[in-house]
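Everything on this sheet refers to the single structure shown next.
A single protein chain has been omitted from the complex, and every remaining protein chain is retained in its original position.
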Amino acid sequence: MEIMGLAIIVILVSLGLLFAVRFMLKPQSQQAERAKAPVLVANFLNTMLGTTTPCNKRTVKELIQDCALTGGSTMCPDGQHSCDEARDIMSALFDDTLKAWHKDYHFSMSGATPIEAISFGTPCTGAREKKVHPLPVRPGFEISLALEICQ
Amino acid sequence: MKKAQIQLFETIGVLVVFFFLLIAGAVFYFKMQEISIQNDLAQQAHLRSLQATQRAMFLPELDCSFIGVPRENCFDVLKLKAFSKVMQDPHVLQTYFGLFGYASINVSEAYPDKPFVGWMYNNPLDEYRSALKSLSPVLLYDPVANQYAFGVMEVVTYSTH
Partner (left out) sequence: MNKKAVDVQFNWIFVLIAGAVILAFFFSVVQKQRALSEEKLAIALSSQMDAIFTGAIERQSTIQTLVTPQPGIAFACSDVCECTYRIGSKSTEFRDKILFAPALIKDQDALAWAVEWERPFRIANFLLLTNPTIKYYLIYDKDDPTTQSPQLFARLSKGLPKELNIETLQYPDRISGLTPQGYAETRFIFLSTPQKPTLESLNSGFAKEDVSGLWIDADGQQAIFYEKRDSGKPSFDSYPTALAGDATAYGAMFAADHDMYNCMMRRAFRQMDIIARISAERAKLLQQAMDAQNPPRAECAYDAQHLTGVAGDAAKLATAFPDDKEALGAIAAAQAELKRENDNLFPQSCPVIY
């Protein structure tokens, strides 16, 4: 009888060990890996806004500001107005970087009607790393740029 | 006599079970330790990759500065070209080994044109077990044209674990 009891215990302990090993073999969350995402989002926005465009050597930031303020009254040498120019350049940037890197993302702007029409990607449904970048257009008038990278 | 023999077998049985449990426990424990160490090593590798990216971003050798005022997240293209040239000195490469270890760092332009700008640091491992790649957007400043391009810095760190 005691032997049977011991045998049952051995079986239970073995099963327990099996489940524990299986659980431990699951990939652990990588803190350092997750730390890269917010850096990427912040760097991307800062870099994109600082990029010089062929539109009279204005930066993307200046084109967005002009689009928000005037609805795109500034014309670029290629015949496009500032809103379309900003949209085309941002589209090219997203395609050549985040999309090429197989990262799901969503970019949107708010605070003025002309810029709210410009967005890229699809909103994340699950975990994401998001940064909202406020951009002053003139004193008292500020717009927001939001970029989220889905995880 | 028979009763004594049965008693003896029972005792042996208990001892066998006991040692079986002890050995199973020990094997389980060492397996856990091995998994834990592997996880730690993987974490270390990711941390090194993150550190290498961070250090590369803040190098004074490449920063865009105007009369001593630096701009964040920006590389001067001419400094980058000069840096690639200076890095050909093995002593300089050795100096940066302490900073980057076994890694390859290159910078390329994504907008407006797409010329490849240069290797910043190239010291890969010949035989490696894992290579972690990290891509970071960075502004590329051309001081001659006074313009900023959208660049991408690729950092690949190599590990034998």
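Things to note:
A and B are the chain letters, set down in written order, and residue numbers restart from 1 in every chain.
Heads up, the rule we're going with is that contacts are C-beta pairs under 8 Å (C-beta built on N, C-alpha and C of every residue); 3 or more make two chains touch, one makes a residue touch a chain.
The structure displayed is predicted, hence computed values, not measured ones.
Seen in the complete assembly, the chain not on display touches B. Those residues of chain B that touch the chain absent from the view are 40, 44, 47, 51, 54-55, 58, 60-61, 63, 65-68, 70, 76, 78-79, 81-83, 85-86, 92, 95-96, 98-99, 143-144, 146.
The definition used in the following text is that only the chains that are shown with their structure count from here on.
Computed from the mean C-alpha positions, the centre of chain A lies at a distance of 23 Å from the centre of chain B. Of all residues in chain A, only 2-3, 6-7, 9-10, 13-14, 17, 20-21, 24-25, 28, 30-33, 35-36, 39-40, 43-44, 46-48, 50-54, 57, 59, 89, 92-93, 96-97, 101 touch chain B in the complex they form. Considering their complex, residues 10, 13-14, 17, 20-21, 24, 28, 31-32, 35, 39, 42-43, 46-47, 49-50, 53-54, 72-74, 110-112, 114, 134-139, 146-152 of chain B touch chain A.
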